[in-house]
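What follows is a single structure, and I will ask about it in a moment.
The complex appears here without one of its protein chains, the remainder shown in place.
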Amino acid sequence: MSTATATETHAEHAEHHELSFIRKYIFSTDHKMIAKQFLFAGLMFLLLGGLLAVTIRWQLGFPGRPLPAFIQWIFPDTMAPGGIILPEFYNSLVTMHATFMVFFALMPLMAGVFGNLLIPLQIGAEDMAFPRINMVSFWIMPVAGVIMLASFFVEGGAAGAGWTSYAPLSADGQYTGVYMGQILWLISLIVLGFSSILGALNYVSTVINMRAPGMTWFRIPLATWSLFITAWLLLLAIPILTGGLILLLADQTIGTAFFRPEGSGEPLLWQHIFWFFGHPEVYILILPAMGFVSEVIANRSRKPIFGYHSMVIALVSIAFLSWVVWGHHMFQSGMNPLLGMTFVVTTVVIAVPSAIKVFNWMGTLWRGNIHFDAPLLHAVAFVSLFIIGGLSGIFMAAAPVDIYIHDTYFIVAHLHYVLVGGSLFGIFAGIIYWYPKMFGRMMHEGLGKVHFFLSFLFYNMAFFPMHNLGVQGMMRRIYDPNQYEFLQGLQPLNTWISISIFLFASTQAIFAFNFLWSLRKGKVAGNNPWKSNTLLWTTPSPPPHGNFPEMPIVYRGPYEYSHPDREQDYWPQDEPPASSEAGGQVAPAPTPEPVPGD
Amino acid sequence: MSEAAVATMDRKPMPGMKVYNKKLGMWVFLLSEVMFFTSLIGSYVILRFAHPDHWAEVGTVLNVQLTAVNTFFLICSSVTMVKAFAAIQQGDQKGLQRWLLATILIGATFVGIQVYEYIALAGEGFVPALDGYHAVGRGNPHDGPSLGGPLYGATFYAMTGFHGAHVSIGVLCLIFVYVRSLQGAYTATSLEGVEVIGLYWHFVDLVWILLFTIVYLI
Partner (left out) sequence: MKWEYFSWVMPDNVVSTYGQTLDNLWLVILWVTGIVFFATEIVLLVFMVKYRHREGRKAEYIHGSNKAEFIWTSITFVIVMVLAVYSKGIWDEIRDQDLIPADAYEIQMLATQFEWNANYTGADGLFDTADDFISRNVLHIPVGRPVVVQLMAQDVIHSFFLPEFRVKQDAVPGMITPVWFEATTTGEFTLACAELCGLGHYTMGGTVIVHTEADFQDWLAEQQAAAEDD
């Protein structure tokens, strides 16, 4: 594709073939359609993960009470006889909730949707470097999803060893009573890994090789930067997990003993492999959202991002450091304590670039001209909730203090603050902000604000008190905390949290309604409803196949908002410098009339 | 050059890595493959340091001589791959086809010898599983003492098995490229497919040299 001659324009190329329904909507190689496919699939799995969470909270909020009649029928007697959740099913619930959320909701929504949608459009390319590989990378995901879903229906039920699947609990079915379910869990994730690797190699190749002329590295918008860095992390971390999953699968199926002590295997080896992948993984889950937040805050404040270069350096630093902190998940594991100390140092150091990003977002808002629409609200909520998630991480980073809070609800609070307060709110900001480009219409602003305020309220009502549960010592993954006398007094708090979760979950119906309603009834969006500078917003909403009629040329960075010499408070990246006088309204000089007799 | 000059000439993307897309993609993919093998080899290193008694003396269980010959074959196949690429760089389509075929045949031989070796080893009780591991070593009676322990077998089959799978996939891709070359798909100016499979093949060879050293010679 890079050897296509420049004389053949993209518009001509697009007219070559009128695609069948199947080629246009099902097996599409157009990055924009693939983004929508990831969006649809990701939101479906987000819903499933949410339903699993609600079920978990039913048990913790109303222990031993049968599920309400209207959902009782969903669960067979192997899971919840008479509507009462069984302990083994509870273990599957916590495992599958996390598994679906991390691998089938957040990753597709972050990297699958926005990597595909934003990268070519923001860098001025007509599509990804490898459109057919892109199509394959999407279709692997529902296949893996079906395998994972199937695990609920096999004998023994779905995997129940936690999303972290520690060996030997996960290595031998006799310990959980789950045999096929655990195997299917492993196979599903092995398959899914290929989706991430293929997608990531596409993103990396595209950003390196297909930037429009003038789009130097430091003129790339931060959303693309964050997706580019995330792609590197995916490329290098996922194969590590794949290797480990294969070894664990071997332990389960052919009787090897990589992680089983009866054969001199090492349970801690599994933890090292898993977390060596797992820590870069959590940055994979947050970095794109940081990119979206940068775009939205700069644009809605009508102000250049504060410290663009620092923001890029911070992204790169986080990515590098993410490889050397994995041991902080293993402080209490029996790992060599000296090793533990080195991880304390690296872990506190990784807090620094994250803090820098928070300060720079605040610096962007400072002396801005802030428009309070739904994307901005979600972006600012990201910052405020990420602050909480990040600060709670400091407690855990101090290994001695982690002794008490490890494997308690303090950790559960921390991870949900960064993944929901952070990633999910960032995804909401991204969806609302880029919806017009995807679907040609704006989402309803009033509904967006209502959804935001209720979500923010119920979210904090649910998750903030989890810190307190942790301080009181409540452990994770406990079917019935009332078995412990020291936890019995916490039941009212657990019930409060459960009710708040139910309210938070219900509120998402507003978002779903808004999303679907706006597809048909939303206000028609022009090319650039947010008056942004990036190349993406120079195209029609939605853009045609091939994106740009001809390859754009870039003259400046993406955050030239409110330049003092211009009347307009934005300055698109592809606007030529000659017409910059009088706020970009100058008409091109008229061509001279031919004089008779020449 | 000035912005205005860019505007008047044919528009080309930023130079990036100055390497065409397919080649960049293959390099990036190979980096992920490095991480995959790192996971398997890293596990082997950790397990071996933790339980050195599971490993037998060099050469007592594994057939170092046969595998050394096999290694030589694989290295030869990298040479034939280089010759194939050099041929098409000169526009020599017949040369390309000949050297590709040679690479395929040698690659298939490598896999074949490995399969033969696996069967022989399994017959001698060298298996990956915990139950059933009773590696008597080469040429020893079946009821002889067991050499090493199951971690030896498990790590051996994991590392060499996945390497063998990568070689097999490489052979299939080479067959695809070979068929295309018979159809005249490659020329001196259109040889990306050949270069890219060549990169993959050399990578697979390099991994084997590393594996041969740490699995058979140490």
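Should a chain be cited, it is by its letter among A and B, assigned in written order, with residues numbered from 1 in that chain.
Methods note: a contact is a pair of C-beta atoms (placed from the backbone, for glycine too) under 8 Å apart; a residue touches a chain by one contact, two chains touch by 3 or more.
Every value quoted in this text rests on a predicted model; they were computed, and no experiment measured them.
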item: Displayed chains contacting the withheld chain; value: A
item: Option touching the unshown chain, where A:Ile273, A:Ala399 or A:Leu419 are the choices; value: A:Ala399
item: Residue in contact with the excluded chain [from A:Ile26, A:Met341 or A:Leu516]; value: A:Met341
item: Listed residues A:Leu241, A:Ala289, A:Leu315 or A:Ile478, member touching the removed chain; value: A:Ile478
item: Selected residue (touches chain absent from view) among A:Trp58, A:Phe130, A:Trp185 or A:Tyr561; value: A:Tyr561
item: Identified contact with the non-displayed chain, of A:Gly50, A:Pro142, A:Pro267 or A:Pro375; value: A:Pro267
item: Sites on chain A contacted by the missing partner chain, in the whole complex; value: 87-88, 91, 160-162, 166, 168-169, 175-177, 261, 264-268, 301-304, 306-310, 332-334, 337-338, 340-341, 344-345, 348-349, 351-352, 355-356, 358-360, 362-363, 365-372, 380, 383-384, 387-388, 391-392, 394-395, 397-401, 403-404, 406-408, 465, 467-468, 471-473, 475-481, 483-486, 489-490, 492-493, 559, 561-564, 569
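FYI, only the chains that are shown with their structure count from here on.
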item: Chain centre separation (chain A, chain B; CA means) in Å; value: 35
item: Residues of chain B defined as touching chain A within the complex; value: 3, 6-7, 10-14, 16-17, 19-21, 24-25, 28-29, 31-33, 35-40, 42-43, 46-47, 50-51, 54, 128-132, 149-151, 153-155, 158, 162
item: Complex contact set, residues of chain A against chain B; value: 1-3, 5-7, 124-125, 129-130, 133, 197, 200-202, 204-205, 208-216, 235-244, 246-247, 250, 254-258, 260, 262-266, 269, 272-273, 550-551, 553, 555, 576-577
